[in-house]
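Yeah, one chain of the complex is gone here, protein chain that is, but the others are all in their spots.
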Amino acid sequence: MISKKSILLMQGFFMLLIWLPAGAQQLSATEIVKKTDDKFKGEQSGYSVMTMTIVRPSWQRSVEFKSWSKDNDYALTLITAPAREKGQTFLKRKTEMWSWNPAINRLVKLPPSMMSQGWMGSDYTNDDILRESSVVDDYTHSIEGSETVDGRDCWKIKLLAKDDADVLWGYQVWWIDKKEFITLKAELYDEDGYLVRTEKASELKIMDGRNIPTLIELVPAENEGYKTILRIIEIKFNIKVEESFFSQQNMKTIR
Amino acid sequence: MKDFQLAWRNIWRNKRRTLITAASIFFAVFFALVMRSFQLGTYDSMYQNVIESYTGYIQIQHQDYIEEPILDNCFVADPEMIKKVESDPNVADVVPRLESYALAASGSRTQGVMVLGVDPEKEEKLSGMKERLVKFKLTDTAIGSLKLSDIPDRTKRLLDLFRNEAYSSTGRMMLDLGISTEDSADVLPVLRRYASFTNEYLSGSVPEGVLIGSGLSAFLKINVGDTLVLMGQGYHATSAAGNFIVAGIIKLPTPDIDKRIVYMPLETARDLYAAHGLATSAVLSMRDINDKAINATANRLRSLVSLPLAVRTWQEINALLLNQMEADNRSGMIMIGILYLVIAFGVFGTVLMMMAERRREFGMLVSIGMQKRKLAKVVTIEMLLMGLLGVISGIIASLPLVIYGHVRPLRFTGEFARMYEDYGMEPIMPTLLPDTYYLWQTVVVMIIISIAIIFSIRKIFRINVINSLKA
Partner (left out) sequence: MIIQIAWKNVWRNKTRSLIVILSVAVGVFAGVFAMAAMNSSVVQRIDAAVNEELSHIQVNNREFRSSSDIRDLIQGFNEVDSLMRSLPGVNSTTGRIIIRGIASTSAKSAGVEINGIDVEKEKEMFSLHKKVIPGTGSYFESETKFNSVLIGEKLAKELNIIRYILTPEAVAHLDSLKIPSVVLSKLDPVYGERFTSDKKFNRELEKLLTPNEIKKYSIQIKEAAWSYREGAKLILTFLDKDNNQTGAGFRVCGIFRTNNDMFEGMSVFVPAGELRALTGMEEGTWHRLIARLDNNDLTDELTEPARKAIPSYEVLNWKEIQPDLAMIADFMGQIYGIFMAIILAALAFGIVNTMLMAVLERTKELGMLTAIGMNRKKIFSMIMFESIFLSIVGGFAGMGIAGAVIALTAKNGINLMKYSEGMEAFGYSAHLFPTIDAQFFITTTILIVLTGILSSVYPARKALKLNPIEAIRTE
């Protein structure tokens, strides 16, 4: 699921493990999706610095943060700007999320009622961050053709949610760059077939040795003029970090 | 003129007959007015209570707030604008509020709550918050002491059922614990001694003091003096988080709200949500609350207040209540309709009998040469005069009752009264002072009289002189 993928970016996960042979066209839809997914999940650990801008019709706001992550299960995020939010941390351990706010000196585990709210007010929900659905296992895949996005040649792949999968989306459409196996654009549809969200990745740059999109835009379909923009400032892969790093104690002391 | 004099003399010729006929109309008017007065008065008082205790009659909001009541749809509480609004002759006060949601946490428990930032004094004047402060709580210690005291056994047995129950008024507590009004003089002081609850209202001087609902207090297991943590999203997606001290506990009748409500001083809320100088609504306290005055005021304010603000009346804010009121009103009108049916028969019966009684007289007059048309005219005037007599006396007779019912309304007793009190409504059935409805009821009665007159006229024209003389 692409939102998961974006989150992983946020958490600084990245991997470029698989080199594609020239005959990439022979891959099946599922294989393509798997490769793309693996590319973003494969990295063992990572560190990133990002800014997130929330855009609304009458205002916009930016938040800056640093993230550490390990495998798929652990992540620690520290908000570095603006001043009011500075020092807040979020800890993800498997399917649980904790938040620490120095202003109230309080560690809180996010209850189910907050899952559908946007993280830090953005269009990414806490649910998006935590939910563990597999884009490979929970969907069936088919190649719908080839299209160009931002001047790059892409496969257009349809991901149809399986009946017994715990996913809210009816289906998704991904545009995957044929060379880099990066999803440059994704459209998420509900069960009725109505577009709910569009995600776009662009501004590919080389960071820490890999070619990655550094600008990600999330556009909810329902509201005019709503957008969340993620920009990767810095990213490091395969950093040395233990599981013990992702602790409640560390939430309070990390700088 | 001659006809009139004739009619007049006729009426007073047979006083008994006149009085009986007028009496039937008198009763019709009297009952109709009294019943309608009670109905309208009761609706008024009920709905007044509901409206005043929360939404108020008029609110100023951001124009988008009514469709989407979220924090981001707030407006700048410009002092200039507020002054202008306050200067309106019908506006007594402008009470600002900042409302939003948050997650309340204590220990490991969390609960979604509604936070209301209010101006403590203004809000108290508007909705009587202090009334809602918990005055009694049946804690374990209290129950222990009470069981050893000399209150009636019946009450002692009921104590366990209401363990940990909080009360903001004696009414509900008396109901729950089976204390009758006779016992109350003896029992209440004992309860006051053991089960009193110390509480304080909000004050601007203790900015982090908040009021929480008793249900919330029970759920999070926090009490006066404990810390309440609130977190959520602020204005324009900023983070909202803060520690607060529970200054007091209130009890609201609806358990769902009671479990989720937090009141705090307006400035404190503004700090929490990073919404400085902003408000989600400004509730206007009115001097004259009848419909016309409210609408007139709303119109005046609309020209004072500019976009993106909007002036909303309670009908727009609480469409559901409006729907219920209309349903109530309809059923009331049906009841009055039934009353009219009964009354109408009374009037018809009387008039018919009167006509029958005067058959000989009419026959006589026609036989000596009076034209039927003239007779009809005279009789019509007679009946109108009697009708007028009945109507006026009916109105006058109704006035003392209506005024008394308004000044000293009927009070409900028993369980039902306590339920009313629970909801913050006075358990009374007041009357409505004379208004346009007086006119309407009179019109209906006049219509009934007219129908009676028409029937009488027809009878006159059908008079068979010979038969009537034989009567």
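Think of it as A and B in the order they're written, each chain with its own count starting at 1.
The definition used in the following text is that a contact is a pair of C-beta atoms (placed from the backbone, for glycine too) under 8 Å apart; a residue touches a chain by one contact, two chains touch by 3 or more.
Being a predicted model, the structure only gives us computed values, none of them experimental.
Every visible chain touched by the undisplayed chain in the complete complex is listed here: A, B. Contact with the undisplayed chain is limited, among B:G171, B:G346 or B:P434, to B:G346. From the set B:L148, B:I334, B:I396 or B:L439, the residue in touch with the chain omitted from the display is B:I334, counting the whole complex.
When the whole complex is considered, the residue among B:F75, B:F136, B:F219 or B:Y438 that touches the unshown chain is B:F219.
Where chain B meets the omitted chain, the residues involved are 16-17, 20-21, 23-24, 27-28, 31, 34-35, 38, 108, 112, 163-164, 215, 218-219, 319-324, 326-327, 330-331, 334-335, 338-339, 341-343, 345-350, 352-354, 356-357, 360-361, 364, 412, 414-416, 419. In the full complex, the hidden chain is touched by chain A at residues 95-96, 111-113, 115-116, 127, 163-170, 188, 190-192, 194, 196, 222.
The criterion applied here is as follows: only the chains that are shown with their structure count from here on.
Averaging Cα coordinates per chain places chain A and chain B 55 Å apart.
Within the complex formed with chain B, the chain A residues making contact are 54, 56, 59, 61, 84-85, 88, 99, 101, 103-106, 108-109, 111, 113-114, 117-118, 120-122.
On the side of chain B, the complex with chain A involves touching residues 72, 103, 105, 108, 110, 112, 229, 231, 233, 236-239, 241-243, 274.
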